[in-house]
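Now for chain A:
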Amino acid sequence: MGLLDKEFSDGNIVVANVEDLLNWARLSSVWQLGFGLACCAIEMMATSASHYDFDRFGLIPRNTPRQADAIIISGTVTLKMAIRIKRLYEQIPDPKYIISMGSCANCGGPYWEHGYHVLKGVDRIIPVDVYVPGCPPRPEALLEGLLKLQEKIRNESLRKKS
Partner candidate 1 sequence: MNYYDILFYLFAIITLVSAGFVVTTRNVIYSAFFLLFTFFGVAGIYVLLAADFIAVVQIMVYVGGILILLLFGVMLTNKITNVDIRTGTGNLLPASIAVGLLMGALVSVMIYTGWKVQPGEVPDTSIKQLGALLITDYLLIFELLGILLLIALIGAASIARRDKE
Partner candidate 2 sequence: MYQYFYELTGSVIISTLITAVFPLVNVLLVALLGVYLERKVSAWMQDRVGPNRAGPFGLFQTVADFIKMLQKEDATALDIDKKLYNIAPVLVFAGSFAVYAVIPFSSKLIGSEIEVGLFYALAVSSFVVAGILMAGWSSNNKYSLLGAMRSAAQIVSYEIPTALVVLAMVMFLGTLSLSKISEMQTAYFWNWNILGGAEFGLVKFLLIPFMVVGFVIIFISTLAEVNRTPFDIPEAESELVAGYFTEYCGMKWAMFMLSEYGNMFAVSAIVSILFFGGYQSPFGYLGNTLGIEWLIPYEQAFWFILKGWFFIFVQMWLRWTLPRLRVDQLMTVCWKYLIPYAFVNLIIIGIITLL
């Protein structure tokens, strides 16, 4: 199992320094699952393309969940797709992160009231780390979401939370 499953007692200097290294490694190499759902996916692709360049932050799309670290839920999560997303999420080995991108993934978006076929927010099935608002968000907004996620990873700890 991953190192994050084990907890250490507080005040361990070695662990504290190692932890910084491990967090740095995880935050600089968040590999995303090559996975797009709807119109936000176009924006996500634009983010990985030359103008915005995801690769600067160490993101590369992996095609199998086994080798990925993060999913960017980019678009409307229909009830049919929700099952697949759940399964893909479960196939990613820990530690794993999720960026919910756009209104539809955040809470159902335009379909939140009357959409009989749309999941009202992807956080109903999987735990979301960062919500990126927008419809669809600009590529910069997604990058900002990624920076927020990196900030979150930087503050993660192996130690017992006191």
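Throughout what follows, a contact is a pair of C-beta atoms (placed from the backbone, for glycine too) under 8 Å apart; a residue touches a chain by one contact, two chains touch by 3 or more; residues count from 1.
Selection rule, in plain terms: all candidates are chains of the complex that A comes from, given by their letters.
Quick caveat: nothing in here was measured; it's all calculated off a predicted structure.
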Practice problem: Any copy counts here: identify which of 1 or 2 touches chain A within this complex. | Solution: 2
Quiz prompt | For the chain A and candidate 2 complex, residues of the former touching the latter | solution = 1-5, 21-22, 24-26, 28-29, 34, 49-50, 53, 55-58, 60, 62-64, 66-67, 69, 91-95
